[in-house]
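One structure is given below, encoded as C-alpha cells.
Shown here: the complex without one of its protein chains, the others still in place.
This part shows chain A:
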Amino acid sequence: MRMWFICRFCCPAAQSNSNPEWEAKVLEYFKGQLKEKESHSWVPSLNDVPLHYLKPNSLVKFRCLVQDMFDPEFYMGVYETVDPSTKANVLRCGKYKDVTECGVDLNSRNTVTAERQTFYCVPIPGESPWAKEISFLSAARVVPSTSYVPSRQKRSYEEDDDDMDTQPQKQREPHTGTHQAEPHGNGDSKRQETEAPSSQTTTPSDCSSHLDLNFPLPGERGPACLVKVYEGLDSFKLNDTLEIYGILSVNPVLTVLGEEKDPSLLLLNPTESMETPEEQRAHDPPASLVPRLHMLYARPLQHNNPLLPSAPTEDQSAFVSSFLVEMASVRAELLAYLTHVLLGDGLAAEYLLLHLISDVYTRRDVLPLGKFTLNLSGCPLNSYTERLYQIVQQLVPCSYRLSMSLHTMNSMRLVPKKDYVANRLVSGALQLARNTSLFLDETQLEQGQLDSSGVRNITALGNLISWQKVDYDFSYHQMEFPCNINVLVTSEGRSLLPSDCQVPLQPQVTPPNMEEYLTTIHMAQFTSQINKFRVYLSLARTLDYSISDEVTKAVEDDFVDMRKDDPQSVTAEDLHRMLVVARLLSLSLGQTTLSRDGWMRAKHIDMLRRSRTEQQKSLNGNEP
C-alpha cells in the first residue's frame, strides 16, 4: 500500500520533465523494496483475499501459471489531457493503467505509443488444499492493510443478490481458493460461504452465455487474471509459474466498453465487429470476474510449497543447511509412513519416495534427463488408488488425479487446443505447472472401444511420459511444449502406458477395511510431521548433484561386468534407469554426490525390483 502511494506520487512528477528514466527507477524501487525481508508478505495476494476486499489500483500479488499469451497491444504510454475548465494541457502516463484520465487530447503530438503484452494467468492448477491453506493463513497477517477482515461475517446470500441488482458495477468475487474436498475447515468456513453465490455471479445479468475461465483442470476455482506485461517479454514462457506483483485494475469501464454494442458505431468502425463475440469474451471479460493486473515485477517460482522460502536467498541456503541435518531421519519416517500406506511393501515405498522427488533437471537434445515415471502395478481395486492419491496430495504442493476410465479418456480434453474463433488457447488437463504430480489411475480403465480422441489422449499421455512434452494442437500444426510432470501410474497388471520403472505391489497386510486402515494411518501423523515430509520432498528436489570421476569409473566397470555375465538382461536402458535411481537415492539422503555406496544401493534395489517383476512374469506366464 505504502509503495503504491509512492508510485502515485512519483509518476506525475517524473512525467512532467519527461525523463524516461523514471520508469526504470520506479521498477528498481519496487524490486528493492520487495527484496527486503518479509516485505512481500505485506502485499495482499489475489489467491487468498477475495477480489472485492482489495482496493483497486493497489499493489497486489498473484501466484499463478501463464495459461495463454495474447497478442501484444499498443497503448498510449504518454498522453495529454485538456482540462475543460482551465484549458491547461497536462501530460499523463498511461503505463500500468487500463483507462485514461478525462479529456484526452487524442491528437496531441506528445502522445507516445508503447507496447505491452497480455498474459492470461490462472492459479496454479492442482494446487493442493494444504498449500492454499497455509499460504492463506500466512496472508492473514497482511489483512490490516486491506479492508478485508477474515473474521468478519460475510454478507448473506440474499443481500448479495440485491447488491447485484442495484449496483451492477459492484466488484464481485466468484471464486475463492478452497478446494471442495478440503477436509480441514479451520478458519475456512467464511471462505466457503463466499463460494456459494459464485455460480450466480459467473453469469452476469447481461451476459447470456457462461464465461469459461479456461482452467486447465476441471473443478478448479480461483481468480483468473489478465496480466499486462511491460518488460522482459521474452523471458516469460507459457506454463511458467510466477508470483506476480502488480497493480490491480478492476475499472468497471473495462466491462462497459466490452459490453457496449452500439450498432451505429459498429457500422462505421468495422474493426470492432471483426472481433467475434467469443473473442471479446475471451480477451475482454468483465473486470469484476477477471481482474487486470499490471505487472511491476514477477518472480519465477521454483516450487509453490509455502513451507519453504521461495526465493533463492541467504534465507533459503540457511534453511537448507539446517534441514539437511534432519534429512536422513525425516526420510526414514517418511519411508515408514509410505510403507504403511503401501500395505507394508517397503520396496514400493522406496520407489514411490524416489518418484516423488524426481525432476527433469536437464535435456540433452530430445532426451529429458531425470524423469522417473513409476508404474505401481498390482494395486488392489476398489477405492485404494483414490485413497492413495489423497495421501500423495497431502504430501506434494501440486497434484492431479486422472481417472483413466474409458469415458474420461474418450471425452476429456487433455491436450490444449487453440480456438481460432475466440483466439485463445483452450486449456487441457495436461497443461500443468512444473513438478505437478500427475496420478494416472489405470485401475479405472475397463474394456471397450477408444474413439479417435481417446487414442489421441492415450498418445499424448505416452508422449508426456517418454519425452516429457505435450504437443499442443494448433489445428494447422502442432507445437511442442516441454514439461516437467511427475507421472505415477497405478494399474492392475502392467500399464499400457510406457514407464521408466514398474514395481509390482506386494501387500504384506490385507486389512479387512481398506478405507479405515488408510484413514487411521493418515490420522496417526501429526500435522508437524506431515509438514516435515512436505518440506523434505520439495527440498530434496532442489539439491545439486554430481558424480566424481572415480565413481564414474566404478559405474562404468560395473556396467561392463554386468554385461559380461548376461548381455541380454542389462541394456543401455537399464543403465539409464539405474543412474537415475542412484541420483534420486543420493538426493533423498541429502547427499549431493554419488558415492560408491550409493551406487551399490541403487543397484541392489533395482535388482530386487527386477526379480520381483520377473517373478510376476513367470506367474502370469506369457505376459510380454
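Basically, a residue touches a chain if its C-beta (ideal position, glycine included) is under 8 Å from a C-beta of that chain, and two chains touch if they have at least 3 such contacts; residues count from 1.
The rule is short, and it goes like this: contacts and distances are computed from a predicted model.
A.B. asks: Name the omitted chain as UniProt records it, choosing among "Cell cycle control protein", "Ubiquilin-4", "DNA replication licensing factor MCM4" or "GPI-anchor transamidase".
C.D. replies: Record says "DNA replication licensing factor MCM4".
A.B. asks: Which residue, A:Glu23, A:Asp48 or A:Asp68, contacts the hidden chain when the whole complex is considered?
C.D. replies: Here the residue in touch with the unshown chain is A:Asp68.
A.B. asks: Using the touch rule from the top, list residues of chain A that touch the missing partner.
C.D. replies: Counting over the whole complex, chain A touches the hidden chain at residues 68-69, 71-76, 79, 82, 94, 97-107, 113-115, 234, 236-239, 253-254, 256-257, 264-265, 268-271, 274, 362, 364-367, 369, 418, 420-421, 423, 425, 455, 459, 467, 474-477, 479-482, 546-547, 552, 555-556, 559-560, 563-564, 567, 571-573, 575-576, 579-580, 583.
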